[in-house]
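Input: a single structure, listed below in structure tokens.
Just one protein chain is left out here, and the rest sit where they should.
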Amino acid sequence: MKRDWIYQAALLAAAGLVFWFFVSNTAQNLETRKIASGFGFLWREAGFEIGETGAIAFSAADSYLRALGIGLWNTFRVAAIGVVFATLLGALVGLSRLSPNWLLAKLAAAYVEVIRNVPLLVQLFFWYAVIAENLPDPGEALQPLAGVFLSNRGIAFPTPWSTPVLSGFNFTGGAVLSPEFAALLVGLVTYTAAFIGEIVRAGVLSVGRGQVDAAYSIGLTRRSALRFVVLPLALRLIVPPLTSQYLNLAKNSSLAVAIGYPDLVSIANTTMNQTGQAIEGVAIIMAVFLTISLSISAFMNWYNQRVALKGVRQ
Amino acid sequence: MNAIAGWLRANLFSSWPSALATLVIAWLAWRLVPPFVDWAFVEAVWRSPNSDACREAQGACWAFIGEKHRFMLFGTYPFEQHWRPALATLILVGLWGFSALRRSWHWWLGLVWTVGLALIAMLMWGGVFGLRYVENERWGGLILTLILASFGMAFAFPLSILLALGRRSRLPVLRAACVAYIELIRGVPLISVLFMASVMLPLFLPSGLTIDKLLRAQLALVLFAAAYLAEVVRGGLQAIPHHQYEAAEALGLSFAQRTLHVILPQALRLSIAPLVNTFIGLFKDTSLVLIIGLFDLLSTIKVSLQDPAWSRFGIEAYLFACLVYFAFCYAMSAYSRHLEHGGPGRRMRQS
Partner (left out) sequence: MKTLFAVAAALTVVVGNAHAQSTLDAVVKKGYVQCGVNGGAVAGFSAPDSQGVWKGLDVDLCRAVAAAVFGDANKVRYTGLTAQQRFTALQSGEVDILSRNTTWTITRDTSLGLNFVGVNFYDGQGFMVPANFRAKGAKPAAKADAKGAARTGITSAKQLNGATVCVQPGTTTELNLSDYFRANGMTFKPVVIETLPEVLNAYFSGRCDVFTTDVSGLVSSRASRAPKPEEHIILPEVISKEPLGPAVRHGDDRWFDIVKWSLFATIEAEEMGLSSKNIDQQAGSKDPAVQRFVGATGDIGKMLGLDNKWAFNIIKQVGNYGESYDTHLKPLGFTRGLNNLWTKGGLMYAPPIR
């Protein structure tokens, strides 16, 4: 046992030594490059504009901190909406694969195969090209519904307090979903849905035939059998892998930087470029995503315990 | 005739919702497939020495791929030496194929990989046997994607075993360190790890000491993949029944012997299918090195688009990228499925 402690002490010492080596080098390098470390830069004027601020006011005269806050809000928006739609589409795909309709099942299977086997980055480039190139200019905006304008500037739609009006170059008033947001959302949703579809399918398949038959034999309808037997049983299997898919979606939203959606990573990237504060920038990105990851895990753990079969544990 | 009608009724029109779904799909196919075929084949331009013919045409410009395919596949590698990355690609694919065979799952597989990777390094770098030396700044295209993925896996794998064993260790400091590492890496996006390797790592090193860009990216991918693989290996370790541990201990085997001869061989066999899936993920993730300016396959395809004469054919370029990535990933996922359905993994579990 004593030997164990010596090993561990050596491990700690080695880690400490490497850490010290890095820190002293970094301090020296920063000194010679005249980069002041620390987070003081956050309060300086950012000097750049952000295309999509999600209803929060921002101008170039605001601070880096506010810019990063808007980036975080944008990441959060796309991830939250993405999780909802990916779950819906994923459930649809998973159930379609189990459908008695041959065409539907094969189509869903092909969808899963194609989407899962192509890098998300390629898909994002593709969706962005499709969305940006196939919609008309604001002057010729499509109006699928009264007051809703669909153009290559995005979808402008009315809110209770204002309606979109074309003025000057663009629509003002109302709320707008930009093409970048749409491309990122579509990319993330379709990509994640393919994985969720497989999870749902595996979950449903795992419910034994016997259990379903038992449900019918005690007189449950198909609907109630699904509601009270299949779903609760399948959910227990579905929830843990689903959690990691939600995490993946949140992390993958960082690819926004490639198509110009101003998420946290994209704004941190610009900030690093302008200030040279690479360490602080990467640290902020990592801290934020760690927080998001841990929060989602905690929430899903709580939910997982709720859906766990009651009465079995005790 | 009846048989066909019967099949149709059973599989496409068994109920009202089913019939509706069939009709909707048929309508969509009728609306989408013919225009696509027109664009991709009928109206497409296959040959065009410069881009003029493509600018006139209504269809796809595959001549673009014809013009740029060497650059897309091999990047800035010296043109007359392209046979070397081509051969290296074949060797790598051969190594993968060989590793997929159950017959080759023995300890000497590690040896085969060591020799294979050494051979690839020799081919790519050269400098021996009369091969011209080619610095790794010039490597690019498909082979770079394959190298990043294969070397990434090859180095991440042993590291992940250590991490997985560390996570199950009874030494609290070691366990805490491994858990912290795994959860930290798994909690952040790959892009931030790549940023770290690309802009932060040079700050960590003493001035004058540099690690080149490729190595930095490779290091980031190894560290990233190791955390994910460690969880896969841990899954395998957990699936080993406890009596196996006890039996090994009862035989008086030391920790190293227990691990190497009893536990790991079983655990690894159990985790082959998820290992392949993790590898597919890593293969796709290598496309992210584009963001830190490395010439992987996706990056060379995008750089090809910078040529003013050809820069309007983005859709063709991205479809080509999709096709190449799909070919590799689909082969691997088909294999992983094959393993899951009655593969050797199952057999082990029953024994």
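Here the chain labels run A and B in written order, and each chain numbers its own residues starting at 1.
Note that a contact is a pair of C-beta atoms (placed from the backbone, for glycine too) under 8 Å apart; a residue touches a chain by one contact, two chains touch by 3 or more.
Keep in mind that this is a model prediction, so the values were computed, not measured.
Peer 1: Among the chains in view, which touch the chain not shown?
Peer 2: It touches the following shown chains in the full complex: A, B.
Peer 1: Of the residues listed, B:D52, B:D212 or B:E249, which one is in contact with the missing chain?
Peer 2: Touches the omitted chain: B:D212.
Peer 1: Taking the entire complex into account, which one of A:I155, A:V200, A:A225 or A:M272 touches the absent chain?
Peer 2: The one listed residue touching the chain not shown is A:M272.
Peer 1: Provide the residue numbers of chain A that touch the chain removed from this figure.
Peer 2: Here the touching residues of chain A are 10, 13-14, 17, 21, 29, 32-34, 47-51, 59-61, 125, 128-129, 132-133, 136-137, 139-140, 152-153, 165-170, 172, 178-180, 257-260, 262, 266, 269-270, 272-274, 276, 278.
Peer 1: Footprint of the hidden chain on chain B, which residues?
Peer 2: Listed in rising order, the touching residues are 67-68, 70-71, 74-79, 135, 137-138, 140, 198-199, 202-203, 205-210, 212-213, 291-295, 302-309, 311-312, 314.
What we mean here is this: only the chains that are shown with their structure count from here on.
Peer 1: Between chain A and chain B, what is the gap in Å from one C-alpha centre to the other?
Peer 2: 22
Peer 1: Hey, which residues of chain B end up touching chain A in the complex?
Peer 2: Touch residues, chain B against chain A: 10-12, 14-15, 18, 21-22, 25-26, 170-174, 177, 184, 186-192, 195-196, 199-200, 202-207, 280, 284-285, 287-288, 290-291, 298, 314-315, 318, 321-322, 325-326, 329-330, 333.
Peer 1: Mind pulling up the chain A residues that touch chain B in the complex?
Peer 2: Residues in contact with chain B: 4, 7-8, 11-12, 15, 22, 25-26, 28-30, 32, 99-104, 107, 113-114, 116-122, 125-126, 129, 247, 251-252, 254-255, 257-258, 265, 269, 272, 278-279, 281-282, 285-286, 289-290, 293-294.
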